[in-house]
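Contents: one structure, followed by commentary.
Only one protein chain is missing from this complex, and each of the others stays in its spot.
Showing subunit A:
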């Protein structure tokens, strides 16, 4: 899957936004799906006009349109973005093709660190950003992980750039500076 990466910096490095947008070059893009649905819908409508019992093609068309809407609204991701605000936290936003947004805000008091992690799948190695969440009882140990950008999987180079930006914004303005490789 191809994607486009942009990052925005705001006033005095207090805030930074990393946006990864799915590029419309791939096979399963929004326009192709909508166009296919519309064409098939029209064919089915035509079928319903020429056949004697027209309810079945209409029903199929309706189900198809519904499935298309569900796919675009709930499954197909348009962009993923990470808003990093100094001394407040990070906010991860997933935007779907229909514009539906899902937000996940992680306050800085529960962030242990943000690191790049690697995982070996069947035939390749993938890298992703991971937020380490602090354990409530033992603040020095991370308790759970929240992986980010799981729908777009940016390349390692982009991730490195993001990582530097995030570390700069999150910990530099802090009194204690994190030194992690």
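To be clear about the criterion, contacts are C-beta pairs under 8 Å (C-beta built on N, C-alpha and C of every residue); 3 or more make two chains touch, one makes a residue touch a chain; residues count from 1.
The rule is short, and it goes like this: contacts and distances are computed from a predicted model.
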Complex member absent from the view - protein name from UniProt, among "Tectonic family member 2", "Glycosyl transferase family 28 C-terminal domain-containing protein", "UTP14A small subunit processome component" or "Phosphatidylinositol N-acetylglucosaminyltransferase subunit Q-like": "Phosphatidylinositol N-acetylglucosaminyltransferase subunit Q-like"
Residue, one of A:44, A:68, A:86 or A:114, that touches the chain absent here: A:86
Positions on subunit A where the hidden chain makes contact: 10-12, 14-15, 17, 83, 85-89, 91, 103-105, 107-110, 136, 173-176
